[in-house]
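Only one protein chain is missing; all other protein chains are in place.
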Amino acid sequence: MPIRKAANKPEGNGDRGKQSPLSAALEDTVEQVRSRLGNSPDLVIRNYKSIINEVPIAALYINAITDKNLVDAFVEQAMAFEFPGEGVAIPSAPEDIYSYMKDKAVSTGKEKVIEDLNSLLEALLSGDTVLLVDGIAEALSGMTSGGESRAISEAATQVSIRGSKEAFTEGLGTNIALVRRRIKSPDLWLETMTVGRVTRTDMTMMYMHGLADEGAVQNLRDKLKAIDADSILESGYIEQLLEENRFSPFPTLYNTERPDSVAGNLLEGRIALLIDGTPFALILPATFFVFMHTVEDYYQRYDISTMIRVLRLICLVISLFGPAIFVAALNFHQEMIPTPLLINLASQREGVPFPTFIEALMMEFTFEIIREAGIRMPSPIGQTVSIIGGLVLGQAAVQAGIVSPAMVIVVSLTGICSFTTPAFNMALSIRVLRFGIMFAGAFMGLYGIAIVGLMLVAHMCSLRSLGVPYMSPIAPFAPGDQKDVLVRIPLHFMKTRPRLTRNKQGKRQPGPDAS
Amino acid sequence: MRKEAIGPFQLFAMIVLFELGTALVVPIGLESGHAVWLAILLALPGGIILVLIYGYLYKQFPDLTISGYMRRILGRAAGWPLALLIVPVFLYNGSRNLREAGDLLISASYDKTPVIIINSIMVIAVMYILYMGIEVFARTAEIYFIVVVIMGLICAFVVIAAGLVKLDNLFPVLPGQWLEALQSAYPNILIFPYGELVCFTTILPHFTAKRKVNGVAVAALVLSSLMLGFTHALEMSVLGPDIYSRTTFPMFTTITLVNVANFIQRLDAFVILTLIFGVFFKMSIYCYAAVSITADLFRIKDTHRLVLPVGVVVLLSSFVSAEDYPAHMADGIVFLEKILPIPCAVIPILLYVVHRLRLRFKLYR
Partner (left out) sequence: MSSRWIRLLAALLAMSTALTGCYNSRELNELAIVSGIGIDLVPGKQEYKVSFQIVNPNSTPTTVSPGSGLPAIIVISATDDTVFGALRKASKRATRQLFFAHAQMVAIGEPLARQGINHVFDIFERSHELRLNSAVLVARDTSAEALLKLLSPIESISTLGIVNKVRNTSNVWGENRTIDVFEIISEIAGVGEITVNGLRIPGDPEEGSKKSSLEQSGFKGGNIMSGLAVLKDGKLIGWMDGSEARGTQWVLNRINETSVNVDVPGSSAKAAVNIFHSRTNVKVKLIEEVPVFHVSIHEEGIVNEAGGFIDFSIKETRDQLEEELKARTIEEVRQAVERAQGMKSDIFNFGNELKRTHPQDWEKVKDRWDSVFAKGKLDLHVESYIRSTGMRTKTYTNPEQ
């Protein structure tokens, strides 16, 4: 990982010339920029000269990441000093030209004055256009970033039957707009910062002022500032750097590509992080049950949502313990299986040459391979892979007598159950943990499973996400928050926000007495 | 480091789990015949009085564990050694629980597995959770409270649904049997399981809602007493007094009889799991109590360092203490009658009386 502590000696391009001020000579500056960018062909330098005095002026931008129209507009407006209007003297000295530009060149509303080479490069590389006037040791930059980006499309990983079809894209501005459009409140506060020494990635922290706990916001702000990595290519980097317990298999930050999910979480007092270059926003604090919920739970009727939530939790338990319990029952606790079923299973296992545990391990392993192959392949081939893998391989293995049909049923049931967990990263953790629990079941039967399960629950209880206990609101138990954990009560009765995000405005709807 | 905090529901869940612990699975109050359920309920008032004494002492010294206020009340010279004597009692009781769990597991389904492995796995889990701290422990207890209650309900439901209950085994309770029940209630059932709650005096300093302590403790005690009484009545009604008194684990025998629709049968696993969870929490609390008293007496800041020695001691004494299970049970009777009442009842009552006297005569500086 290219992450280093701040105390270490700086190295690489990012830090060289940090303190080097801009040269007053235009030629020098342009040359410096050129050489620092390695004579990159996508660096465009437009040279102008003022009519009076012929003061050299240059506009610099990088071709691919700027919007041509914006660049033209910015330069045009900056060059308007030639036509200051009636009764005003046309500036002629470089200082006058520059100050005119600085004061009047209002085109994008995001002008900055740049005094050193490094900031100049950074501005260029984030898509700004930089204006240089010969004889002035400062530069003026305007935001002109643009270029090609993906259009807003349907969410690919968090599909819902009902609800908004919009998903985040890679552009930070677009993503902010998507959230803003959903919460038209002045209390939606944003803070932007740049992370990554090399990548200089823009990141926006979003929260509802007055709802989010200020301590938590400050805490997160400090943590983000403390991040010292040279590259942030995806929100996953931030997620891993922010995690409090680095060795836990459980995710403590929720990621989503749905703006409505972000909006909903913001309104419950959580904080969102949008990172440039990825459609996945991070939400924290994220407790275990956040990963088990989807936005659609709130769009569908409460009774259906409740049933589905319970179903998901059962599926989670099956996908975590299913194969382990099967192996334990078959190897240790044969008396637990009803007699006709046991005889059936015994006749299925006749001729299977492997111990149950190896058989289970083999099948689980095969299943994971099929799944991984299916994900990495282009989607039409991916489907073929899963069909060949799942149907043909399974059927052939059974017919060859290598695997018992019951094992295929258990393994595929487990696999299907693990797809019901809405959050993909939680499902991944469960997949990994399943193998550990299978080992425990194969070595010590139910006792092993129970003890490992106990330790797992203890571990989950020890986690915190931004100060909030991971298993809340079950442990610590918050009776008021049970309305939205396993059951989802009708929206009409959901009058308060979750307590454990420590938000200040508890009420969502006016109570009957208040209205 | 931030002080660890425990809320009312967490305390409630911990007390219930602690009370159910082994008492749910092993026969209690052996002498009371078929009125054992009555004995459990009869012992409840005494249990409540004991708990109120613990609660009173806690309210007087909200930041101190039992060893702390023992030194305050009795003076350092008398309090310190007396508190030190409590530690081995707790450790031994913890190891007894471990022994019982190990023995059920071995006689129920792990007959070929050495007891040392079964017990050390349990001890490892206990040590793990003690490293995590009492707060994490309390949260885990909350989750398992729900789990154990659900499992208990399932067990009770299938036993009743299987038509095994014969109320003839419970009634009538004749006058002589009332007396018998009363005799086994006091002091045996009063001490085990109610009096064992003395362990919580080491946990209470972390309790956040000082005012609610009595309410929470009494409510938990009543609930667990009702659950215990109901379970043992159920076992008695299914097995009858004869088999109930001969079986080592009545609950286990009860559940093996279940056969609903020829499909739901042999739910032994539920009983084993209930016992594992119960013993786990009970043992952890005993170990925690031993750790925190030791840490308090020897002024050890980092309690984590004590967890490993305590775990090892409990593990070793679990199979060194008695040759076989009948000997273990015989030891248990002596222990229950002679030793356990001292920390559970004698010391707290002594502390209460001395404290009141010193307050009355203004003997505190």
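A and B label the chains in the order they appear, each numbered from 1.
Methods note: a contact is a pair of C-beta atoms (placed from the backbone, for glycine too) under 8 Å apart; a residue touches a chain by one contact, two chains touch by 3 or more.
Note that this is a predicted model, so its numbers are computed, not measured.
> If the hidden chain were put back, which of A:F168, A:F291, A:F332 or A:Y470 would touch it?
Considering the complete complex, A:F332 is the one touching the chain left out.
> Check each of A:R36, A:R258 or A:R349 against the chain that is not shown and name the one that touches it.
Final answer for the missing-chain contact: A:R349.
> Can you tell me which of B:T22, B:T113, B:T140 or B:N188 touches the chain that was removed from the display?
Candidates B:T22, B:T113, B:T140 or B:N188; residue touching the omitted chain: B:T113.
> Which parts of chain B are in contact with the chain that was left out?
107-114, 117, 120-121, 124, 127-128, 131, 168, 172, 174, 176, 239-240, 242-243, 253, 256-257, 259, 265-266, 268, 302, 304
> State which residues belonging to chain A touch the missing partner chain.
Touch with the absent chain occurs at residues 247, 330-332, 334-335, 339-340, 342-352, 355-357, 398-399, 401, 404-405, 439-440, 442-445, 448.
Please note the rule applied: only the chains that are shown with their structure count from here on.
> Just how far, in Å, is the C-alpha centre of chain B from the one of chain A?
Distance between chain centres, rounded to whole Å: 47 Å.
> Where on chain B is chain A touching in the complex?
By the definition above, chain B touches chain A via 7, 9-10, 13, 105, 109-110, 113, 118, 121-122, 124-125, 128-129, 132-133, 136-140, 142-144, 146, 262-269, 272-273, 276-277, 280.
> Given the complex with chain B, which residues does chain A contribute to the contact?
For this pair, the touching residues of chain A are 332-333, 335-336, 338-339, 444-448, 450-451, 454-455, 457-459, 461-462, 469, 471, 474-477, 479.
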